[in-house]
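Take a look at chain A:
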Amino acid sequence: MKFERYGIGIIKGMTVTIRHLLRHPTVNQFPEQRLNVSRRTRGNELIWSREKCTGCATCAKTCPQGAIEIVTATNAENNKYEVETYRVDTGYCIQCGLCVEACPYDAVFMGYSYERAKYRRGELVQTNDELLESPERPASGYYHPDIAGKLPVQTLLVDKIVEKRK
Partner candidate 1 sequence: MTVALSGQELAKRIEEKFPGSIEESSRDSLVVKAGSLLDVAAHLKDAEGLKFDYLNYVTAVDYFSYFEVVYQVTSLEHNQTVIFKTRCHDRENPTVPSVTGLWQGADFQEREIYDLMGITFEGHPNLKRILLWDGFPGHPLRKDFQP
Partner candidate 2 sequence: MTTTELMTLKTEPFVLNFGPLHPSTHGVYRMRATLDGEVVLDIEPVFGYLHRGIEKLAEERTYTGFIPLTDRLDYICPMSNNLAYCLAVEKLAGIRVPERAEYLRVIMAELQRLVNHFIAVGTFLNDCGAFMTPVVYMLREREKILDMFDMVCGQRLTYNYMRIGGVGQDIPEEFLPALRKFLGTTPRFIEEMEWLLKQNEILLARTKGVGILPRDTAINCGISGPVARASGVNRDLRKADPYSIYDRFEFDIPTGEAGDCYERYRVRIEEMRQSLRILEQVTKQIPGGPVRAEVPHLIRPPRGEAYAHLEAPKGELGFYIVSDNSIAPYRCHVRPTSLINLTALREMVRGWKVADLIVIFGSIDITMGEVDR
């Protein structure tokens, strides 16, 4: 340690911290103040559309974790090939979004919602109707620009700070 500058470096640093004392803090108080997440958020629940899904299982093949399970059956009455079970183990899902990207029929979406923690491990495995879109679990615009356009604009910290400085 050598005081080459007689402590000027220390004083310079202290001016920076004291200036921050007078500045507005950049944090926000989470449960009360909520920011808009990205329009392309890959939320932690998969959303599946029963109407669009054909049961081709491209998503299941793409999934690196093997979290998607599809059982299809032929419906002899209507002469249709329909999905019997569509099961996602959210516990295995790593939210990579490759299934959404791969789906040729736009039947799978990432979830837009957050705070979707479960209290029991069994609830992590979601089947059929639990996977449908609902007001609590809207679909995100990941690989779906039409949906992204309707979602609110993401709040950016850059904008916030620039606004405050003005």
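On how the list was made: all candidates are chains of the complex that A comes from, given by their letters.
In the analysis below, contacts are C-beta pairs under 8 Å (C-beta built on N, C-alpha and C of every residue); 3 or more make two chains touch, one makes a residue touch a chain; residues count from 1.
Please read these numbers as outputs of a predicted model, since none were measured by experiment.
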Candidate from this complex that touches chain A, chosen among 1 or 2: 2
Chain A - residues contacting candidate 2, complex: 1-5, 7-10, 12-13, 15-17, 20, 26, 37-42, 62-64, 94-98, 101-102, 110, 140, 142-143, 148, 153-154, 156-159, 161-162
